[in-house]
Each structure stands twice: as structure tokens, then as C-alpha cells.
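Complex shown without one protein chain; remaining protein chains in place.
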Amino acid sequence: MPTKSKIPEGYNKDITIATIGSHTALQILKGAKDEGFATLVICTEKNRQVYERFNSADDMEIVKDYKDILSEKFQKKLLEKNVVLIPHGSFVEYVGAKNIEKKLAVPMFGNKGTLDWESDRKKAKVWLTDAGVKAPREFKDPKDIKDLVIVKFPGAKGGRGYFTTFCEEDFSDNLKLCKNPQEYTIQEYVVGTRFYPHYFYSPLTDKVELLSMDIRYESNADGLARTAGQTDVEPTFTVTGNTPVVVRESLLPKILEMGDAVVKSSKKLFAPGLIGPFCIETICKDDLEFVAFEISARIVAGTNLYVQGSPYSQLIYDEPMSTGRRIAREIKIAQNKRMLDRIIY
Amino acid sequence: MPTKSKIPEGYNKDITIATIGSHTALQILKGAKDEGFATLVICTEKNRQVYERFNSADDMEIVKDYKDILSEKFQKKLLEKNVVLIPHGSFVEYVGAKNIEKKLAVPMFGNKGTLDWESDRKKAKVWLTDAGVKAPREFKDPKDIKDLVIVKFPGAKGGRGYFTTFCEEDFSDNLKLCKNPQEYTIQEYVVGTRFYPHYFYSPLTDKVELLSMDIRYESNADGLARTAGQTDVEPTFTVTGNTPVVVRESLLPKILEMGDAVVKSSKKLFAPGLIGPFCIETICKDDLEFVAFEISARIVAGTNLYVQGSPYSQLIYDEPMSTGRRIAREIKIAQNKRMLDRIIY
Partner (left out) sequence: MPTKSKIPEGYNKDITIATIGSHTALQILKGAKDEGFATLVICTEKNRQVYERFNSADDMEIVKDYKDILSEKFQKKLLEKNVVLIPHGSFVEYVGAKNIEKKLAVPMFGNKGTLDWESDRKKAKVWLTDAGVKAPREFKDPKDIKDLVIVKFPGAKGGRGYFTTFCEEDFSDNLKLCKNPQEYTIQEYVVGTRFYPHYFYSPLTDKVELLSMDIRYESNADGLARTAGQTDVEPTFTVTGNTPVVVRESLLPKILEMGDAVVKSSKKLFAPGLIGPFCIETICKDDLEFVAFEISARIVAGTNLYVQGSPYSQLIYDEPMSTGRRIAREIKIAQNKRMLDRIIY
């Protein structure tokens, strides 16, 4: 069971929704405001202009380093404001999954134990395998590289540093150029269309909702595609943005089943399991089978496309429902039902 | 003249809008609900979860095989509910254009005769040619292949099984691998940007409306583009989803003229002609000329992007108007004006 923050009494009346100013903060804070919560953004001097210009939050705390939020003094300040923290990709990256789990006493939306399972590639693989979700083949020995593979590193953030290769020799040449060549994963490069469905699991209703989906827009891979082979530049995979997509309707059963399976498995592997938003990064092959190469067990950046809701969320809610707003809605419902302890840890 | 269902008196008061659970059903049912109609979804056990989770319909009928809807008993049940069926791509594929035309007595939105003209590649070509819409060159003899061509098959659904080739020898090699090598069409591969405009023709106003447009997202062609030639995998064209697009405003006259011409021609070729939604699948060459390689004379899946309306529909309606909702709106107007017989067959 994860470390559980004690939820102070005040939280049943007034909550301030807070997050770190990056990743999906604009959306999270807008969603919180739309649901009637007070809002707070924690940011560095460099990023404050973004949150000021978009009138994102009622309140702002400036930090020098995001790890500062772990200090007793800072946490006390947050607790006085009845803060519920919303984790996102940069939040986990800047503060650290272990720190969040061990050192953060401020109530956070979701199961803190989840963050470790998604940020550790090996654990994530155990999880996906347990859920019966098909994953790309992996090769331990570079000698086994016979066709195109992608080489990934544990420290790589947003795809930076990944490379592709098609034989052992080229693998070795590429590896020499890496800053951090020790712990690589060699994965089959699955050719197909990419779909990153954005799910939301509510423990209050025990339902998985499909809220939206996106395609990552990666530099330089998406630019290189347009050069018609006129340059020797090799593809790289730094995530720079996201573009919208809908999936063929007859593929929705498969997408919903993957979401259900991952939630079910999470309850077994790290009870109470996954809570709130998650994403399974997939490729749809031309035989219409999905292969999942990653899982994100918190809000993903692709949801930023849908501040006004998506074609999918609109079917369920009939009002603009971003993932950020859905989180705030879940907190509001839990607050009203006195069930905050089911979704906040 | 197409087989015409007699429209029973009850339809002038209460109508239930129904469709098969696939393709664009989520959108069609939401649109019907937004226009105040009762709704019914017909689906298989496998797909029911999709329509339940998105709260799609007031009512649900489970079938083992979609052809079951042709049975007298099933049709009687639909007629008792004053059902108007909305056809879509999977509807036509599962039930069959001929069956819909000959065996379906339940009133259906649109001209049943249209389905045959669009699902038969040769007839579709006659139609586009009659409308004066430019089509890709076709080659009868594989010997004439001098540059890149795409080879298509009559049975292929959603682009599956299409292949590209650039010479006779490679054509033959590829053809050997096909399950269904008899009736191929060899088409010039036109290089350019793809635009799939979603039109709606209303017989009540005699106007063609441009409601939205999309780009098909195809596996593996759209994934292969990102591999920078590092793999020998050949491009395939299975439609897996859709992405949004707007066209250069100065190209709208051409796009509207194509829509008008196709409607005009349809009235001549199969009176009363096309009714409701249609799509002309085009490629825009770098000299800004459009080439049309297909026509869909019913709602297309790309409209699923626009459950909340599109940049184009918003200009006309100033309220969220998907193609699905536009269909329901047309039925409502016809019902109020006692003109259902103009749009339902």
C-alpha cells in the first residue's frame, strides 16, 4: 500500500488545486477553475510569465528548484491552503517518483505508488504484460538486430536520445555517441500509425472513460519525413508537441479493453491501483492490431489539445471536459460524497 | 427509381433514429439526441460496450450477424418503433448495398440507389467522369506502368490490401501475394496533399453545404514516412483513423464546384440522386489542381473528428453541427414540413 497522506478536515470544505507550472498545468488549472476551485501554480522565475499571461491561477508560488516543494516549510504553506497537488509528467521528472512517494505529505491526486511503476521501464513492462497488452519484442543482445529497432534509455525524457538502427555495427557506432550508454533497451521498431488514447479511471464509479487521443509530434522524425531522402540526418524522437486524431470506430472495443485490463492489473500489482488519468502509447499495425510501447499513469501532454473537450469527451459529457477538468470534477464529487480518501494519497 | 419504403403515418409524429454500432454511430446517435429524437443502436455483443460506455442510445438491439436486420421479424420490430435507419460505411459493408436496396423495407435516410453507385468502383468512375471531376489515370495493362501506381481491389475495405508499385515486374511479384488477385485496378499514384471534404446535400433547400474535411491516417504509410528509408517494409494503406485539416480558402470555389457537379450528375444518373452526406476523396497537386480518386455517397468516418462541429460548419450554423446532427436536423425539418418522402427511401 502506498504512503497515504492524512486528509485534514479542512479539505472537506475548501480545496486549492495546485500543480507545477509546466507540462499540462495550463489545462489542469483551467479545469480546476471551471469546477469552482481555488488554484495555485508553483513555478520558477523563468516560467512565471506563461502562467501570468494566461491568467492561470489565483495564486502563484515561485521556487528556485522544484525539489524545494519537499521542504517542511513549503509543505506547511501548501497544507494551510488545503492544497491538493496534481501530478504530471514534468512534476514526476522534476521532483522524482521516490521523493513524491516518501517525502511529500501534501495530499496528492491519485495513488503515489503508481508513479514508480510507470517511470521504471522494467516495471512498466511487467505491468503491460500482466494486463495482456501486446508489447514490441525486445532484444538483449545487439547481435540479434536483424531489422529496424529503436534504442531507448532510462534517463531519456520526452524521447530525447533515442535512436534507431538496423544492424549490430550501426548500433555500436550510435551507442558511442550517447552520453549515457549503459542501460539501453533495444526494442523492435513497429511500423504503423500511432495512437495515444487518454483514459480516466474513476474509483468512485469504477469505470474507465476514454476522453481523447493524440499523436506525438517529434523532432526531427516528423520533419525528416518530408525531405524525401535528400539528407543523411538520422531520425531523432524528441517530443515537441501533439496533434489531434480520432480512431476508426470499430477499433474502440480494443482500445477500451486495453484500458480496462491495465486498470485491473494495477489493482493486483499495486493496490489500490491506478487512479485518474492514464495513457497507453500504442502503434496500430496494418492488420489493425495494437502494440503498446509505453504507459503513462498520470495526465499526458497530448491532452493539452482538448482544453475545450474532444470528440470523445463530448459524447460523454456534453460540456467541454478536458482531462484537467475531469480531475477537478472527480475531486469535487469525492468532496461532496466525503470520499476524498478514495482518490487522494 | 429506387425501391421506396412507404412511410407509415406514425413517422410524422415520433421517429426513432437507429443505426448499426460501428463507423460513425456514436456521432449519428449523439446528433439525433441533440435534435430531440429517440435513438436505437443495433450492435453485436462485442461492440455493445462502446455504445453503453458513451451512453449513445436510449435503446439497444443485439444481433449475432448484421444481416439479421433483414429478417421480417426484426424489420417489424423496427417499424413499430418508427425507425429511420442511417446508413454508413460499415452498414453498407455488413448488410450489402444490394440487400439494402432489395430487402430492406424499413425507411432509410437517403436514396438507397446511391449505395450501389458508390460501392462499385466502375460505376463510381462513370459518375465522377460525368460530373467532370478529374480522376487519376488508369492502366489496363501492367506493361504500361512507368511511374508509381497504386493497385486497388474491389473487395478491399478501408484500403486494406492496396499496394504501390513502379514497374511491371514488381507488380507481378506483389500480385502473387494477394489473396484476391483477379479484379485489380491500376491507378496512377498522384503525389500531393489529401483532402476529404465532407459535403451535405439537402433536397429541401437544394443546396450543397461543406461541413468539414479530414485526412485519413493510414497504417503503415503514415508510420513508414517517419523511418527515413531505414527499412524495406512496403507501404500499405489500411485506414486506422482521421486527422483534421482546413484547406486554403482560395481553393474553396473548386471544392464547392466539385460537390455541386457530383450532385447534379447524380440526379441524371440515378434520380432522385444523392441525398444527404457525401465525400469526394481528393489529392491536391502542387499546381493546386484536385484529382478525385473515390466518392463516398454516405457519411464518412472522417466526420467523427467534428462531434462538436468544425471550422466550416461553425460558419454556417453557429452551433455545434456534426454531419450526424445535420442528418437528424434534415429529418426534423422534413418531418415538420411533412416532406419526409423527399429524404427517406
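When the chains are written out, they are named A and B in that same order, and each has its own residue count from 1.
Everything that follows uses one rule, which is that contacts are C-beta pairs under 8 Å (C-beta built on N, C-alpha and C of every residue); 3 or more make two chains touch, one makes a residue touch a chain.
Not measured: the values here are computed from a predicted model.
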Handout entry: From A:T16, A:S202 or A:N304, residue that would touch the chain that is not displayed
Key = A:N304
Practice task
Can you work out which residue in B:L224, B:V262, B:I327 or B:I344 touches the chain that's missing from view?
Solution key: B:L224
Practice task
Tell me which residue among A:T39, A:N220 or A:S250 touches the hidden chain in the full complex.
Solution key: A:N220
Practice task
Sort through B:R53, B:K67, B:R121 or B:K285 and give me the one touching the missing partner chain.
Solution key: B:K285
Exercise for the section: State which residues belonging to chain A touch the missing partner chain. Expected result: 22-27, 30, 46-47, 49-50, 53-56, 90, 158, 160, 217-220, 222-231, 233, 236, 238-244, 301, 304-308, 320
Problem - On chain B, residues whose C-beta touches the chain left out of the figure - result: 147-148, 164-166, 189, 191-195, 207, 209-210, 215, 218, 221-222, 224-225, 229, 233-235, 243-253, 256, 283-288, 308-309, 311-312, 314-316
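We adopt the following convention: only the chains that are shown with their structure count from here on.
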Fill in the blank from the handout: If CA atoms of chain A are superposed on chain B, the rotation in degrees (nearest 5) amounts to 120
Handout entry: Separation of mean Cα positions, chain B and chain A [Å, integer]
Key = 35
